[in-house]
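Left out: one protein chain. Kept in place: all the others.
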Amino acid sequence: MSNEHQIWVLTIGCNDRPGIVHAVSGACVAADGNIVECQQFSSEDSGRFFMRLTLDTVLDRAGIEAALAPVVEDLDASWELDLVSRPTRTLVLASKAGHCLNDLLFRQRSGHLNIEIPRVLANHPDLGGLAGFYGIDFEDHAVTPETKPAFEARILELVDEFDIELVVLARYMQILSPGLCEALSGRAINIHHSFLPGFKGANPYRQAHNRGVKLIGATAHFVTSDLDEGPIIEQNVVRVDHSQSVTQLTSIGQDEESRTLTEAVKLFAERRVFLDGHRTIIFR
Amino acid sequence: MSNEHQIWVLTIGCNDRPGIVHAVSGACVAADGNIVECQQFSSEDSGRFFMRLTLDTVLDRAGIEAALAPVVEDLDASWELDLVSRPTRTLVLASKAGHCLNDLLFRQRSGHLNIEIPRVLANHPDLGGLAGFYGIDFEDHAVTPETKPAFEARILELVDEFDIELVVLARYMQILSPGLCEALSGRAINIHHSFLPGFKGANPYRQAHNRGVKLIGATAHFVTSDLDEGPIIEQNVVRVDHSQSVTQLTSIGQDEESRTLTEAVKLFAERRVFLDGHRTIIFR
Amino acid sequence: MSNEHQIWVLTIGCNDRPGIVHAVSGACVAADGNIVECQQFSSEDSGRFFMRLTLDTVLDRAGIEAALAPVVEDLDASWELDLVSRPTRTLVLASKAGHCLNDLLFRQRSGHLNIEIPRVLANHPDLGGLAGFYGIDFEDHAVTPETKPAFEARILELVDEFDIELVVLARYMQILSPGLCEALSGRAINIHHSFLPGFKGANPYRQAHNRGVKLIGATAHFVTSDLDEGPIIEQNVVRVDHSQSVTQLTSIGQDEESRTLTEAVKLFAERRVFLDGHRTIIFR
Partner (left out) sequence: MSNEHQIWVLTIGCNDRPGIVHAVSGACVAADGNIVECQQFSSEDSGRFFMRLTLDTVLDRAGIEAALAPVVEDLDASWELDLVSRPTRTLVLASKAGHCLNDLLFRQRSGHLNIEIPRVLANHPDLGGLAGFYGIDFEDHAVTPETKPAFEARILELVDEFDIELVVLARYMQILSPGLCEALSGRAINIHHSFLPGFKGANPYRQAHNRGVKLIGATAHFVTSDLDEGPIIEQNVVRVDHSQSVTQLTSIGQDEESRTLTEAVKLFAERRVFLDGHRTIIFR
């Protein structure tokens, strides 16, 4: 027992059946805890049950786990337990465009985004100054067809070295190899500059202009080997009209890109994002 | 036991303390029920705890209540239990403008709004045809300073006669007397045609035009004797610009008024609205 | 000269070149008119110039046309001139779902949508009562593979008989034949229940659920033989989450469908919609 109150976040996924809430809340009582927030969802699509709760208790991790063990074993649940206050270890991949990186770093320093970023890895040197201003280590290597395998290997090295929980592609603009997508499955978030599933692939603002849409948007999604088809975490749109050129759409869209990516990272860092097959469950 | 599965909605409000979720979910297990949805909130402002859950069980009301009784007594909770499928008995007050009434009636008939409307009571005859088309009884009496007490007495008579749970002021345009506000406390919803707390009182679109706002809105709120100050249930806004006259603002705003009121009525009918002092807790 | 002031709307499209605004405004001066509103746009995509203005004058049509003639001839412009107050003759095609028709009829009767509807033509009888309540002639014929040609011929008969300017597919749910699409080119508006170009084709809410999008939408577009690919006039979206079933998405989406279609019809009726190749120019 730590003798002081701390807030823990517990996330659980298991097959749905009657009595789960009672069982889990019983373990919380056994852990001398008070449930502060609690959300759950039963997916009709998959038959899976998802739960996120925050727990106020004086017990330490071992004490809470001991209380939970019989319940989660009985449910055959996958689960995670962590202190709410612990920042999520995040590796950011970047290229030349700085708006997403700028937003992430500013929000992080302002205390509104609970992540720590041991390194920004880029394929261009342009954003080194921005990272440096925020005191973040920055590393860049050119990516060519020849060097791409080495760059991707470096990503995995850094993931390993810093025990990275989340990789954020902040307008990184390179397609990850299928192997890397697989290795980072469920823990890499990309921002695509369109309202998916519209305008997959390259130049979405050009596509949006040509199609004459009245709203443009941005989509944050998990990276999968199926390009721009990964599970969607967050989306936003903004109204545009015929008078706006592709260049103007690109400028307008940047606000949506950065806010959408930052929100998705925030949701992930707060353990609010669950995967249910190809869909996400988001407990806001 | 009814021998067939039915879905019940249970709402609870009580002082917050550890173990409530476990206690209530235990009662659900005792009621042979599976929790389908469950939401709760602990208010730091008031120290109150609020919970809404839906329960799938073959027990009848008496059976569920027997399972719940010891828990809700111990919690000293206020609570309600009802079949999800039972429509909320609703009295609609109207005047001349039909957009809100039209939306309510269309949505109700379409099966998207689970209310039954035994009567529309109006201070003008204009909307009798619309009510009639939907097969709803319509009654109108002119309201003057002299007849207002009689009209308000008639409201209470109808509330009594039809065991009304919700009174909806669908652009009724008359200020209810303090006594009536008190009598209908927590069960009368008004739509105000501005984004409160901006532009209280008369002619909000005129006020909005004069102030030059860039968004206009609508607010659905509980009726209190403090005009336009009741607890807010739902709000929406829409973008406008300098070129729009008061008449155009009025036309544009009608969409927001009707969708906002209908949404508030839907939330209430689904027992998703709780009062926490002067604020509402809404479980969507 | 009619001796009384009237407001006319003039729309012009021509190849762009210097001096057009001066030339057209000169014709307005020659027509003794005061320009009340005026909007123009030069399309870089097509090199076309588009203009919409409203003119306050005491001249009658012949007088205005005489003043305009030399200018529009010199510009080799396509143009239309009409009284702002004249309602657009509109044929509505419907099926079983009434939310779009209901919104169009209510808005039209309320004076917020300047169209006249000489007939609603449907492939099911369900909405006859609704049309009847609004005093609109209603005609229905079942559409089968065998009867479809006759039904489409009937559409063209009605277009001819009532000198129809706009055909509105208010959730008509049938695909028009290429020949009919061609015949109604630029004057038939459909509502598709997704945010195009996402989720073309059937069951867009099912598709949206499966893809796990966080916003659903509706798109009003001109009908072309290329299904769901016609020029977009208006789009709206609304936020949804994982907890909403396909049925709920369908219910939520109806508001967006009806408001989006009504807005597109309003823009068309006010002569605010221009075609620039495959894109629309919208003067709001």
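Chains: A, B and C, in written order; residue numbering restarts at 1 for each.
Here is the rule we use: contacts are C-beta pairs under 8 Å (C-beta built on N, C-alpha and C of every residue); 3 or more make two chains touch, one makes a residue touch a chain.
The model shown is predicted, which means the values in this text are computed figures rather than measured ones.
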Chains on display which the left-out chain touches in the complete complex: A, B, C
Touching the absent chain when the full complex is considered, from C:Val29, C:Leu83 or C:Ala150: C:Val29
Chain not shown: contacting residue from B:Asp103, B:Glu234 or B:Asp255: B:Glu234
Contacts of subunit A with the absent chain, listed as residue ranges: 37, 98-99, 102, 106, 110, 112, 129-130, 133, 243, 251, 254-255, 259
Positions on subunit B contacted by the hidden chain, ascending: 41, 43-44, 195-199, 210-215, 217, 231-237, 241-243, 245, 276, 278-282, 284
Positions on subunit C where the hidden chain makes contact: 17-19, 21-22, 25-26, 28-29, 33-36, 38-40, 42, 239
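Basically, only the chains that are shown with their structure count from here on.
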Chain whose average C-alpha position is farthest from subunit C's own: A
CA centroid of subunit A to CA centroid of subunit B, Å: 37
Where subunit A and subunit C are represented by their mean Cα positions, the distance between them in whole Å: 42
Interface hub residues of subunit B, defined as touching at least two other chains: none
